[in-house]
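Structure, as structure tokens:
As you look at this complex, bear in mind that one protein chain is not there, while each of the others sits in place.
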Amino acid sequence: MAEQTLTQHFGLKDFYKIDEYVKKKGYEAVKKALQMKPEEILEEVKKANLRGRGGAGFPAGVKWGFVPKVDKPKYLCVNADEGEPGTFKDRYIMNHNPHMLLEGIIITSFCVDIHTAFIYIRGEYEVIALRLEEAISDAYKKGFLGKNILGSGFTLDVFIHRGAGAYICGEETALLESLEGKRGNPRLKPPFPASVGLFQSPTVINNVETISNIPQIILNGADWFVDKGLPKDGGTRIFGVSGMVEKPGIYELPIGTSLKDIINKHAGGVKKGKKLKAVIPGGMSAPVLKADEIDLPMDFDSLVNAESMLGSAAIIVIDTGTSMLDVLKAVTKFYSHESCGQCTPCRIGTSWINKIVKRMIEGKGSKKDLDEIVRLASNILGNTLCPLGDAAAMPILSITKKFRKELESHL
Amino acid sequence: MNPEYSAKTRKKIDEIVARYPQKEAAILPLLHITQQEFGFISPDSEKLVAEILGIKPIRVREVVTFYTMLEREPIGKYHIQVCSNLSCTLLGSEKLIDYLKGKLGIKPGETTKDKKFTLTLVECLGACEQAPCMMVNFDYYGNLDKKKIDKILDGLE
Partner (left out) sequence: MVKIFIDEKPVEAEEGATILKTAEKEGISIPHLCYHSAFPPEGSCRMCLVEIEGLPKLELACSTQVRDGMKVFTHSEKVVEARKGVLEFLLAEHPLDCPICDKAGDCKLQDYYDEYGLFESQFRENKEKREKKDAIGKSLLHDEERCILCRRCVRFLREVTKTQELGVFERGINSRVNIYDLAPIDNNYSGNLAQICPVGAITDKDFRFKTRSWFLKSGESICPLCSRGCSITVEYHPGFYRLNVPRRVYRIKARENQEVNGFWICDLGRYGYSYLNDNRQEKIVLTNMKMRIEPTWESVRAFITEKLNSLNSTGKMSQMAVVLNTWLSNEELFLVHKIFRSDLNVEKIIVVDPPQSEADEFLLTPERSPNRRGAQEIGFDIKPASLKDLAAKADFLLMFGSYIAGPFDSPGFKDALKKTEVKILFTPHAHEMNSLFDIIFPTALIAEKGGSLTNVEGKVQGFTPVFEPPEGSLSEWQILKDLGQTLGINSAFYKEFTTPEAVSNKMKEEIPFFREEK
């Protein structure tokens, strides 16, 4: 069983405090990294095949490599918005292991020549934000943050920036807009944040879990990291299991672990007395899998082949006692509420579909309405300014396709 | 009513504004502080924030109306925000919401007459492993059932 370096000390008392953290090789990675050359660190992260843990799965090393080597201020934004329904792993990391995240921030910033980092944390995580602020304050006191860190000459400031209840701000360009003090409307890409990001400057945006993996990559090497996972997809992932299972919670397991095993072996299986109907494998935006489709490895490519996605590795287990119409309702309600309203298909499409589903729930729907929903979702897919449109369309299309008969029976 | 921040708050605000190369970026931190200080963000508060950041008040209103957590009107002492998203629904949040509606005598979006509780339905709170869950002000409560809800509400002064 691979070492669970992200979560292994979660149970230790006061592990989130810097003194306890330091006892367990805490900040050794920073010390090592500051002795390395930034290019060496970049190479190592690239070799480790660390793919983004937020949802999109973009290779972190490649992303860092896009930042131009210019003499301008650059920024790191840590995406702690964690809005994808079903996802709660970053909350655990920030609550129980904030210093590993800070170590990752320091090493990442050192590698990309960044001297100001913002942690954009969702507004609901106020209690977590306070803990993070305590951790940051302690890190400053011990000389791990601020000017001339550990005598290396490297300076870094880290600030917490709280969101205020908008799922769209988890999208990287909307996050930047929000951080800059505006409405969270995503930007057109190109230009990409690596060249034009926060305050028009080159910016790296990475998820909490992605950054938190950096210290161990530095300490133990890229090969070790790749070995824990798959050749093209290194390391472990924190899978968050919720819904109709016996033991909902987080499980740090190698990438490529079978979804079936995660549910049955680790999370205790479907709740007693219930039968499995469907599984959402990667957060609400991921197309749903039927009960007989869960025998697959949890890695990016395998899920793409299964016409779904690994996303935020948030596994939601649905039982036969739940109506898929209610699942559809939760989906359409969510996306229409969270649409920023900037572009036509998402603003109007998600609301239109939500109105139809509401009518269906009230018993005034028909089979034609299901066709209509499919048609509208297809008109949203691929035509929006940001991925939220796709995130809305994909689960709607998969639910209406795979559970058509059942949905028809409710109408 | 012309709101004024306390001197201590004002100091904190100045420190926060200084973190950003563009003042405008401090708008969310300032709005959070404003809401903490005054309970909600009134048009007068909007003008105050706008003044501090050197922007027009309309920009502040644009931001305030975009984000769900920013309140434009006073709410109850305890803001009960119940998650109505998928995992919580799977584990019976709808029944609990009905229970709360009956217990408090209000509908989602409303505040009790004694201004103690406001009930709101929200989207995923990021605590799905404890579904069904709710957030009271900033405190998370999970694995809820009717008994637990009673206990929590009774414990709130």
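We call the chains A and B, going by the order they appear; numbering starts again at 1 in every chain.
As a convention for this text, contacts are C-beta pairs under 8 Å (C-beta built on N, C-alpha and C of every residue); 3 or more make two chains touch, one makes a residue touch a chain.
In this text, all values refer to a predicted model and were calculated from it rather than measured experimentally.
Using the touch definition given at the top, which of the shown chains does the missing chain touch?
The chain that is not shown is in contact with A, B.
Which of these touches the unseen chain: A:S242, A:S285 or A:T350?
A:T350
Which residue among B:P43, B:P74 or B:G92 touches the omitted chain?
Spelled out, the listed residue whose C-beta touches the missing chain is B:P43.
Which one, A:K25, A:K290 or A:R359, makes contact with the chain that was left out?
Among A:K25, A:K290 or A:R359, only A:R359 touches the chain that is not shown.
What residue numbers in subunit B mark contact with the hidden partner chain?
Touch with the absent chain occurs at residues 43, 56-59, 61-62, 65-67.
Can you list, in ascending order, the subunit A residues touching the missing chain?
166, 183, 188, 336-345, 347-352, 355-356, 359, 372, 379-380, 382-385
The criterion applied here is as follows: only the chains that are shown with their structure count from here on.
Quick one: subunit A and subunit B, Cα centre-to-centre, how many Å?
24
Given the complex with subunit A, which residues does subunit B contribute to the contact?
Residues of subunit B touching subunit A: 19, 21-22, 24-29, 31-32, 53, 59, 62-63, 66-70, 84-87, 89-91, 122-131, 135, 138-140.
Can you list the subunit A residues touching subunit B in their complex?
Touching subunit B from subunit A are residues 73, 82-88, 90-91, 122-127, 157, 159, 161-167, 178-184, 199, 240-244, 248-250, 280, 284, 314, 316, 318-319, 322, 326-327, 330-331, 333-334, 337-338, 340.
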